[in-house]
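With one protein chain held back, the other chains of the complex are shown just where they sit.
What follows is chain A.
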Amino acid sequence: MKNLNINHRKVETYEVLELAGELDAHTASKLENTLKQLISQKKHQIIVNCEELDYIASAGLGVFMAYIEDVRSMGGDIKLSNMNPKVYNVFDLLGFPTLYDIVQKEEQAIQKFQTDESE
């Protein structure tokens, strides 16, 4: 059975979610629950580290669409980092780079949060 593991850690004041495995129809709700939980705790500076993410399907992408407004309306953001080329290709194909900050490294996501704040 395909699976998705989500490891949650904190870097400074940022919530980092490390995704490992496959984000598809079966595992989308797992990410949904994690995001919901963060939002309910008013933690909205979220970095999703996709280093170990092997595969993503539309349903997985949909989770990001469903919660981005909530997060941004509270002054936060969801930034994505460390994607392998295959996963990035899917994000790119569907036009996500125009809507989300997708960066090479987790540190760049943190820097972006910091510049966002100073603006």
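Keep in mind that, in the parts below, contacts are C-beta pairs under 8 Å (C-beta built on N, C-alpha and C of every residue); 3 or more make two chains touch, one makes a residue touch a chain; residues count from 1.
To be clear about the criterion, contacts and distances are computed from a predicted model.
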Protein name as given in UniProt for the chain not displayed, "Sigma-B regulation protein RsbU (Phosphoserine phosphatase)", "Pyruvate synthase subunit porA", "Molybdate transport system substrate-binding protein" or "Sugar ABC transporter permease": "Sigma-B regulation protein RsbU (Phosphoserine phosphatase)"
Touch with the omitted chain, as defined above, among A:Leu4, A:Ala28, A:Ile46 or A:Val87: A:Ala28
Touch residues of chain A, complete complex, unshown partner: 24-26, 28-29, 32, 57-66, 68-69, 90, 93-96, 98-99
